[in-house]
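Let's look at chain A:
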Amino acid sequence: MKDINELIKKFNSFFQEKAVLTRKYKQQYQIVTGRDELLGILNWCKQYSFYHLANIVCVDWLEDEEFELVYNLWSYEFKIGCLVKIRIPRARPWAPTVFELWGQAQVYEQEIHEFFGVYFPGNPDLSSLFLHNWHDLPPLRKDFDPVEYSRQAYTVEGLGVKPEYEKEDNSEGRES
Partner candidate 1 sequence: MKKNVYMTNLRDERQNAWEGILNYFRKRSMWMLYYCTGCGAVELPPTMTTRFDMERFGMGPMATPRQADLLLITGYLSVKTLKRVIRSYEQMQDPKYLVGFGSCPINGGIYWDTYPVINHLEMFLPVDMSIAGCMPRPQAILDSFEKLRDEIQEGKAVGYKRYEKHYDWYKANQDKVLNREDAVLQPWEDPFADKPTLEALQAGEKMEEGEDK
Partner candidate 2 sequence: MSNINGLLSLKLLGFSFLSMSVGLLFMGLGRKVTARIQRRLGPPFYQAFLDVFKAFSKSSITHNYVMDLGIIMSLGGLIATAFFIPFAGYAVLGSSSIVIILYLMSIGYLGMAMGVSASGNPNATIGISRALALMLGYEIPIVMIVMAMMLTYGSSDLLTFATAQQGGFANWHIFKYPLGFLAIEISFQAMLGEAPYDHMIAPAEIASGPMVELSGKYLGIGFLLHAVQLYVETGLIVNLFLGGASTWYVFLLKQFAVYFTSMCINAVMARYRIEQGIAHLWKYAGTLALLQLFITRLGVF
């Protein structure tokens, strides 16, 4: 298939109102869909030459109480990029894993799970990738306050560090 318009027509007739396809830029199309249709649409795209998954992005829409997952695809045949977007509720966020379609998606999903708390059932490894010994909210959520965290976690006041010479015997008069 050489013509992109034919492909779009085929897409629209195949999925009809389950997905909305629009043209964003000259070389970028956008498909907005739901969680249930995600795997089908990604599979379809992969079949029709969009076989490069560049990355997966998570966007936190705090007012809408939703997360947006963006799958960034690229077709070497048409030289065209395609964004597949889904929205998931923020309270119990989960999305199907695309690990079976693209092997590299495993790490992307692991990272999103670490930084947003989105759960991907079926992903074999969702352990902590970058953070060390983390107990707080996932740090890239909008309701996480990094300034306050840094103040409490790493500064002298936050850690309650005492001057080191207090340990010495003759330190009574030296404080202040």
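Heads up, the rule we're going with is that a contact is a pair of C-beta atoms (placed from the backbone, for glycine too) under 8 Å apart; a residue touches a chain by one contact, two chains touch by 3 or more; residues count from 1.
For anyone wondering why these and not others, all candidates are chains of the complex that A comes from, given by their letters.
Keep in mind it's a predicted model, so treat the numbers as computed, not measured.
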item	value
Complex member touching chain A, one of 1 or 2	1
Residue ranges of chain A in contact with candidate 1 within the complex	89, 91-94, 117, 119, 121-122, 130-139, 144-150, 152-156, 159, 161-165, 167, 176
